[in-house]
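My questions all concern the structure below.
Only a single protein chain was left out; the remaining protein chains are all shown in position.
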């Protein structure tokens, strides 16, 4: 493990997840705080020689300009981070704040120019901090589902659309394009489009960089990814599986938009059939309950039949803090994508499926199979 | 797979689990009913060439003499087996009834003589039905925890105690001794002592037979065996895990006896620390709610902490029918123990840990690791 | 209490609720089965001198023609009624079957003529069985929400529309009009329109009959009607209340239709604000899970704040059999509406609010206040 430093460039850099990442990294590296929640600190992955936590440098884009310190104070009041942390990380958050740049606002600038501007921000960050590599991770709010457009089909078509002054890409794809153009890896932690367009895939190839996603598996779906294989292993037939997710905060508000919710719900549903081998009855709801803030409560109810068709049921309630669950995984993904860059891997990274509801390049949704695949990939010499 | 037949001799042959096994086998083999719940019907295990379901012949011991048909009617009223099944299996249950023999009743006969009598029953069953092999499985009610006694320490000490007219063994161990003496495999599906005494281990060696157990993993503990590894895989620290089990029926009544409950609860708790690598705060309760009958309801509540120590929680409620969940596993175990007999395996069978809360010869409690070990063992040539 | 007999005419007479009513009445009156679930058997209401259970005669309308005996067999398989009941009530169900008539099918007959035909069926039932009074109760599937139409505003407008050959009324209102025309009381146990139109109110006045509803309070909303007042009594501020209802069976399928679901959800939501005195955040979902059949599972999650604003939460899961919960209330309502007829009460019956999610003529949703009002009304001399 060299002592080169790696940049972690967050899209949505002033949001809850990003602020939790910044606070946590500062507490761990400067204050010796524990590393609970970090998968890459497990002995088997540590063996992969990943970049050290104190070698990660934070930067990012956001369309809002609320100071990180103010967001951190809000998170402390909400119980997401310890109150005692605020003064300990004060200076480090101020330093990070200076590295944040203005994000892409559709309609306010030409899209092709925006990609260049955002890419320039990333290059400037790499040069200013003399970083060996940069990983861009999207932790901004979920976008609405986008319709297919001609500019999506190929890089050639995209560039023709841009030349004609069109804006065919949703914001998440604009950030992916900027990352690739700057020679950075791109990971989408949200269910948004990100790099999942043929045109973007070609762009990653052109610049020879890896990318991954989508939609961090932090709660209800995480539990599904061990329970569904459990029923399969016991030859118990899952007959229905209904889920309700209550959450507030920014994400809750976004998902109150039916289109965004559909995008999220669709990505949640996708895995279950793959794990059970047959379709399963039952809806997935996502509701915005402002009062819950960052604390997501999910209730799942499932029915199954066993020997001689006897009907049985199971239900669970998950009460998790989304930002707390997402932040360490974002750090894990930065270290792992950095490894892929070091290895000159190009294109989709299916080995990262362990982290996602909707893994690119893989139809494996079973958590422990994903964990094995991740470990094998990371420790392969 | 030859067409030789194998005997499945059940201890507690007139109980709910045994009656569900008898009804289910009849429905599947004679009536083409589906095989949901049977692990050994999965493609990977089917490849092991296990004895066919229609080659299994049932017999057993019990201390009560309620007719199987009457028990089956009770199970149909309780929704454990379909009402429509009763007339379909009427004749087969009557035939099975004729093969059942009186069980061991402490204090009513000399223990050494009892072992001989029970072994003779098993041998007579093998001869009468011209069976290639016999597997004895204990599905009777849970015994109280037993204190160590001199006769337990070695086969030599046991035989001296018997010679002195003593009765050092609990009933479950008497049945294990009878099975070994008759050259049969013995599996304990209950948390009772069974073959888990040095003297019994030596007896199995002397007769060259395999044995396994203990305590079928059918509900709450099954879920624990996938959730605990999930938290570990995500570096989330489980801080407390409390469980309450409500059940009625015979098992509920037995476990209302604090000593028996302690035996069951102890076996439930054992695995969690092994899976998490550290002790976890929290009790396990087992309560007898007569009104629930065979339908067990378990509620588990666990707290965990993640990144920066943020506290979160999860709870689940499992509503399962114990006899429905246990019966197919008993059939699976008969087929797998038959395989071990065919392979002349001797002594404990750790590869069967997948089925048990308290696996003999293994400290692996993670379900999917157990599933892999089982498949590798069964398909090894 | 005279020995005159009263007719109970059910709309949806071949559905689950109606079949459970028919089976239950037969078991109770002819076989001495217990009266659990019947509110009118409580001592305080028994004092009101209601018509005896063995004085109730069943009849009704339905658009399907599946035999009651077949529906009863389905309900027994589903565990809604005891299997042992089937032969006990065989003859009585056949007798009831002969009293059922064809229902109203929009588009198949002139609406004004349909009202006359249905009213004639009810009169013929009264004469044939020499009944003192008849109560019509709608237990058919939920209708979609209907838009206001000119014919709804007044009896005069309705009759003009009919004269012009129009069909302004939804089916539930057609049955209400038929009941009033035949001099019968009408109770709507569903959230459909029923008698809740100005034109229908006038028709009830003209014929001098009482009516009541709407939407039987059998599960989640029943619990809400005691929990919400509990929080109010302790000055705890309810901040959000989210509910998910999973159900199958006919009702589940109907409610899968978004418009019908909206009607039901709207009626569920209405009461909460009235009980708490302020609006509360949170959705109510109703999902069709075919596998659940008649067994409804509802999960409610609510957050509240107490002293110094500390946030707390509560959740409950209700697992009830809708037809079992509704059937005795339908019998209670028949006895109470019969009392109103005997007393020559005319128009809406707010005193019946205890039974409904959306009580006509009352904004009181608190269960125990409703229970007091019901008892005072019934026992008033």
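Letters A, B and C mark the chains in the order given here, with residues in each chain numbered from 1 onward.
Basically, a contact is a pair of C-beta atoms (placed from the backbone, for glycine too) under 8 Å apart; a residue touches a chain by one contact, two chains touch by 3 or more.
Keep in mind that this is a model prediction, so the values were computed, not measured.
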(request) Specify the residue from the set C:124, C:236, C:290 or C:346 that touches the hidden chain. (result) C:236
(request) May I ask which residue of C:29, C:74, C:154 or C:315 touches the chain that does not appear here? (result) C:315
(message) So one chain is hidden, and I want to know which residue out of C:103, C:171 or C:328 touches that hidden chain in the complete assembly.
(response) C:328
(request) Since one chain isn't shown, list which residues of chain A touch it in the complete complex. (result) 77, 79, 83, 317
(request) For the chain that got dropped from the picture, name the residues of chain C it touches. (result) 20, 23-24, 27, 33-39, 41-42, 79-82, 85, 222-223, 226-227, 229-230, 233-237, 305-310, 312-321, 324-325, 327-328, 354, 367-368, 371
(message) Across the whole complex, list the residues on chain B that are touched by the chain not included here.
(response) 239-240, 242, 244, 246, 281-283, 285, 287, 289-292, 297, 299, 301, 303, 311, 313, 315, 317
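The definition used in the following text is that only the chains that are shown with their structure count from here on.
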(request) Express in whole angstrom the distance between the two chain centres, defined as the mean CA positions of chain A and chain C. (result) 49
(message) Among all residues of chain A, which ones touch two or more of the remaining chains?
(response) 313, 315, 317
